[in-house]
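Right after this comes chain A.
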Amino acid sequence: MIEIRLHGRGGQGVVTAAELLATAAFLDGKHTQAFPTFGSERMGAPVASFVRISDNPIRVRSQIYEPQHVIVQDPTLIGTVDVFAGLKAGGLVLINTEKPVSELKIKGSGNVVTIPATQIAMEIIGRPIPNTVMVGAFAALTGIVTMDGIRKAMAHKFKGDVAAKNVVAAEKAYNMLKK
Partner candidate 1 sequence: MKKVTEGLKAIAETVALCRPEVVSAYPITPQTHIVEELSVIVANGRLKCEFINVESEFAAASVVLGASVAGVRAYSTTSSQGLLLMAEVLFNMAGMRLPVVITDANRAVSAPINIWNDWQDTLTIRDAGMIHLFAEDNQEACDMHLQAFKIAEDHEVMLPVMVNLDGFILTHAFDPIEFPSQEEVDKYLPKYVPLEKLDVKNPLSFGLMGGPDRYLETRYAMAETMKTCPAVIRKAARDFNQMFGRNYGELIEEYKMNDAEIVLVSMGSIISSMKDVADELRAAGKKVGVLKIRCYRPFPVEDIIKALCGKKKAIILEKALSIGGVGILTADIKASLYGQKNVPEISDFILGLGGRDIRISDIKAIVARAEKENVKGEFYGLDPKLVEEMDK
Partner candidate 2 sequence: MSTVKLFNAGHTACSGCGESLAARLVMEAAGPNVIVTNSTGCLEVFTTRSPQTAWGVPWVHSLFENSGALATGIVAALKAQGKENEARVMAFGGDGSTADIGFGIISGMWERGDDVLYVCFDNEAYMNTGIQRSGLTPFMGATSTSPAGSVTGGNQKQKKNLPMIAVAHGVKYVATASVGYQKDLQNKIKKALEIRGPKYIQILVTCPLGWGSDSSLTIQLGRLAVETGLYPLFEVEEGKITNTMNVAKPKPVEEYLKLQTRFRHISKKPEEIAKIQAIADANFKKYKKDSVLF
Partner candidate 3 sequence: MVSRRAKNILIGKPGTSLANKTGGWRVFFPVVDKMKCVACGMCVMSCPEGCMQTTKETKTLVDLDYCKGCGICAKVCPKTAISMLKEEK
């Protein structure tokens, strides 16, 4: 079972990102589960969400304390929230930032990758919501979900033009980072 934790601020769509990953994995034929940190967080407050993906049925309902991978949608969280807490050795830390890794004050271990997701979202979608770009990047880097699954998940979640633009944004990130 793969466990993923997503960090962001209220309004940046971390719950939707988790939902998209879970839906994509489900459409890829996996068992999935996604859920937010439970609370009444307001716009701008640090929030997190969680995804579990497995080849077998998932039962456990506790929060995720030792994720394989971490997605950070807002770099200003680094230093205020321990985004690396419990991260398993060799796990991916995908950070939305225009800065190079060296400029980020990162203490933890992990395979850190950055992507200017907000910038890409602004260019393509016209709104500073980086979640779909991050999902595309995550698919490229891990292969845990397929780009095809993401496309279908977005068609489920969004409608018309919004769906199309988000797919383009995710594909851009996917193509940038796919090796």
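A quick word on the picks: all candidates are chains of the complex that A comes from, given by their letters.
Assume a residue touches a chain if its C-beta (ideal position, glycine included) is under 8 Å from a C-beta of that chain, and two chains touch if they have at least 3 such contacts; residues count from 1.
Bear in mind that the values here come from a model prediction, so they are computed numbers and not experimental data.
S.K.: Looking at chain A, find the partner in this complex that touches it; the options are 1, 2 or 3.
M.R.: Only one candidate touches chain A in this complex, namely 1.
S.K.: Under the definition above, what is the set of chain A residues touching candidate 1 in their complex?
M.R.: So the residues of chain A touching candidate 1 come out as 18-19, 22-23, 26, 31-36, 38-40, 59-63, 65, 153, 156.
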